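Take a look at the structure set out below.
All protein chains but one are shown in place.
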Amino acid sequence: MSDIKRIETNQRMSQAVVHNGVIYLAGQVGAEGESVAAQTTAILANIDRLLSETGSSKNRILQTTIWLANMDDFAEMNAIWDAWVPQGHASTRACGEARLATEGFKVEIICIAAVE
Amino acid sequence: MSDIKRIETNQRMSQAVVHNGVIYLAGQVGAEGESVAAQTTAILANIDRLLSETGSSKNRILQTTIWLANMDDFAEMNAIWDAWVPQGHASTRACGEARLATEGFKVEIICIAAVE
Partner (left out) sequence: MSDIKRIETNQRMSQAVVHNGVIYLAGQVGAEGESVAAQTTAILANIDRLLSETGSSKNRILQTTIWLANMDDFAEMNAIWDAWVPQGHASTRACGEARLATEGFKVEIICIAAVE
């Protein structure tokens, strides 16, 4: 099992799993009820932290999936996203609307990244 | 092509594809119209079977995506999920609401795992 590394593991999920040079992150959320911009900012800070803990960074994200509880928030999320992405290192991306685990969550972001 | 192994392949999809030590599973569903608990139980049995056939197990899941047709079923799905996950080996996870291929499907689970 030592070829798989799991971070912040509980009975339901791990926040990050590393295998064969690839890091899978759990869907990251912000604080329930906050604005889309605030939740997106918190999510991206979570991603920075988890990638740092697994020996990577936002320069090395391969695939991103974004779920918005309401697609009307697309522009508000994108403003934060676009400012955070390092120039020349943007991951692939897909964004769809999906009701999230609780009504207070407005954004959820799922990443796959490469170890440094 | 011999570096890619496909399991239960028809004209639309394969139920599992193995490449470079990583197993991708098709979105698994249960029996239409059954309860969320019953569908989740059937899905997890499918996952156990497909991972066994591809030389892996639930101890080695890297990423899980769960779609619920109705997020109100979150707790009912989680009760089955949490009991099934092997302690210390939880994958990453994201769960969103999405209407599925037919009205009778209430849960769909997509996994990426590592070969043993």
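When the chains are written out, they are named A and B in that same order, and each has its own residue count from 1.
Please note the rule applied: a residue touches a chain if its C-beta (ideal position, glycine included) is under 8 Å from a C-beta of that chain, and two chains touch if they have at least 3 such contacts.
Note that the coordinates shown come from a computational prediction; the quantities given were computed from them, not determined experimentally.
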Legend entry - Interface with the undisplayed chain - residues on subunit B: 1, 3-4, 6, 9-17, 19-20, 22, 24-27, 65, 67, 98-101, 108, 110, 112
Inset, instruction - List the residues of subunit A that touch the chain left out of this view. - result: 20-22, 59-60, 62-65, 67, 71, 74, 78, 81-82, 85, 87-98, 112, 114
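Here is the rule we use: only the chains that are shown with their structure count from here on.
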Inset, instruction - Would you kindly tell me how far, in whole Å, the mean C-alpha position of subunit B lies from that of subunit A? - result: 21
